[in-house]
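Quick one: structure below, then a few questions.
One chain of protein is taken out of this complex; the other chains stay put.
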Amino acid sequence: MRKHLLSIDDLSVDDVTTLFTTAAEMHDVQHRQVKKLPALRGRTIINLFFEDSTRTRSSFEIAGKWLSADTINIAAKGSSASKGESLRDTVLTIAAMGVDALVVRHPASGAALQVSQWVDASVVNAGDGTHEHPSQALLDAYTLQRRFGGPGSLAGRHVAIVGDLTHSRVFRSNVLLLTMLGAEVTVVAPPTLMPSGVGSWSREVGFATSYDLDEVLPKADAVMMLRVQRERMSGGYFPSAREYTVGYGLTRDRLRVLGPDVPICHPGPMNRGLEIAADAADAAQSAVLEQVSAGVAIRMAILYHLLAGEETP
Amino acid sequence: MSDTILVKGASLYGATTADLLLRDGVLAEVGPGLSDAGARVVDADGLVALPGLVDLHTHLREPGREDAETILTGSQAAAVGGFTAVLAMANTSPVTDTAEAAERVLDLGRAAGLVDVHPVGAVTRGLGGEELAELGLMHRSRARVTVFSDDGRCVADPRVMRRALEYVKAFGGVVSQHSQDPSLAGPTSCCHEGELSGRLGLPGWPGVAEEVIVARDVMLARHTGSRVHVAHASTAGTVEVLRWAKAQGIDVTAEVTPHHLLLTTDLLAGYDPTFKVNPPLRPQEDVDALRAALADGTIDAVATDHAPHARHDKEHAFVDAAFGMLGLETALPVVASVMVDSGLMTWTDVARVMSSTPAAIAGLEGQGRPLEVGQPANFVLVDPAAPLTVDRDASVSLSRNNPWHGRTLGASVVATFLRGVPTVLDGALV
Partner (left out) sequence: MSAPPQEPPATSAAADAPEGRVVLDARDIARALTRIAHELLERNKGAGDLVLLGIPSRGVPLAHRIAARIKEVEGVEVPVGALDVTMYRDDLRRHPARSPHPTAVPPGGVDGRTVVLVDDVLYSGRTVRSALDAMNDLGRPDVVRLAVLVDRGHRELPIRADHVGKNLPSARTERVMVRLEELDGIEGVWIR
């Protein structure tokens, strides 16, 4: 792995294998009485969050703490741009405190990459706007791989990613990672929520697109539902919540179409009743809580591999 | 007045070699083998002489953001780029929407004395898009404002645009429109809408948001019998609309920026705000269409949209950073690369699109005149054999948002003369 984790594009298949191997060991640590490894003792990790996030922030925080790093959260919401401070100034000020890693969440696409160009510390992208969320994709793929039977088992599996693709960093990271690991990915959304230029992009990366969830579901080996923000309705992306659910929600009826072993993933937080019915969210095949637990293991693996080894020049 | 200067051996428009004798601010003599008696001699052997460049679209930031640029430093950058006149956009703070504000810009330009600085007046009060600014009073002022623009914002309301077009007919004014339908490309839209914006997750700025406004405006110009100018045309679709409108005899002119003639949207892949500009950089197909349109006259002029920004205004996340890039010092070298070196245009054509036509569009007297005896001695000497490698730190602009940094461009500006007085010699301010 390189010094930073900004995009799935930063990773090779070997890197992913390494992360998953480490994550599997970290997963075991979660079930120990003493959930602490000394690997990052003396290292300082700052979770620099310019956007609210309970789940990702606490997941990174626990991961850092279980590796014995000093982990500090800074909520920089209410962007300092409004106070006249540039992002660069904000970040340099924090980095100057002597930081080994910055875990950055920012509402603007590309922000983590920009930050990595300004600081000496390792930078982990914890979600940048509608661009990428690589640790989420890693935990999703790791969860699915465990469900499917371990290393290599994603190859040839059909994964459907459904929902607001335009505004989803989870989709962007996942489609890159899942195709890298050999999965057959079909992304499903109404045309208004398909990212612009998805046609040529999908051909290049090697995934399929569809407007018809009912055509895709029967052949899916896994389903990943994305959060749909109700605000999108005012942007005219779809007419009503009801119409969205009928077209693209994982409803009780659609749940029946899925095989009982087909994992259902959701990055959270879920809009129950909109993109996912309660029956689907709570179904035995739902992987939602596994995702959360895998999240800590994956983030431990990420932090360990970025920070534990020799200093990258 | 000025000294008598003899410019020896210049290639006029890259075609015929002649000497130019400058006296009392005008071209006193033009021809081969002129006597240098009593004159200071400037050797122009191998240099192309063109009429002084006129920029229809410059942001000088004064008043309000003197940390980014002042009328003096912007004038310096203009002179270094071979310009003898610039139109200073109205989106300053305060906005140039009154006669007093316009006269102040004019006076600061005169005080700098390096190029003719003509204020552009706002179309609407405070660039608010609702009420017309005092267009007539600005025109009647000492600044003789003729070009009006809310640039930075589109005059989006068709009723307001219609009234503005009608109103300026009274004194031969022109509205320069920043064509951006705000519903199709909002304030956060910052990347050409296409595969790249989809991949990068950046808010898309689709070409159609420009094209629908251009189409609307040419129809409004036809309906009102007025004249409209399309600022920074950036798409092939805009070119199609312009071509059609001109074929109908509609009174429309258009400009293209140097950056839209060369830089493409893929430069945004690294999220470097240096490449954030409005309208955004477009794909190669659009660039090719813009070059062809400039060559065949569908697009009338090159204008820089020189948009200096203080460093900290660019050091934000991409969507939060300021729009705009520097352009005055590099405009001619870019056009030389893209249009002349490629064989699409001659130097005479360059003189047309960068000097005479923009001067005519803005109604400037004494600018954009041919290199003939009796004309004002406003001209630029260009070395087509000396490529310019751009170093942003060598810029005389106060700002460093220079997308050309590190690039080598086709020609360099050696000297600029404003009414017989050199403002730039040997590539440096006098």
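The first chain written gets the first letter, and so on, giving A and B; residue counts start at 1 in each chain.
One rule holds for everything that comes next: a residue touches a chain if its C-beta (ideal position, glycine included) is under 8 Å from a C-beta of that chain, and two chains touch if they have at least 3 such contacts.
Quick caveat, the model's predicted, so the values are computed rather than measured.
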**OP:** Determine which of the presented chains are touched by the chain that is not presented, and list them.
**Re:** A
Original post:
Which residue numbers on chain A touch the omitted chain?
Top reply: 1-2, 14-15, 17-18, 21-22, 24-25, 28, 32-34, 36-39, 67, 304-311
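By definition in this document, only the chains that are shown with their structure count from here on.
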Original post:
What whole-number Å value describes the gap between the mean CA coordinates of chain A and chain B?
Top reply: 45
Original post:
Can you list the chain B residues touching chain A in their complex?
Top reply: 193-202, 204, 206, 270-271, 312-313, 315-320
Original post:
Can you list the chain A residues touching chain B in their complex?
Top reply: 79, 81, 86-89, 106-111, 113-114, 128-132, 166, 169, 172, 195-201
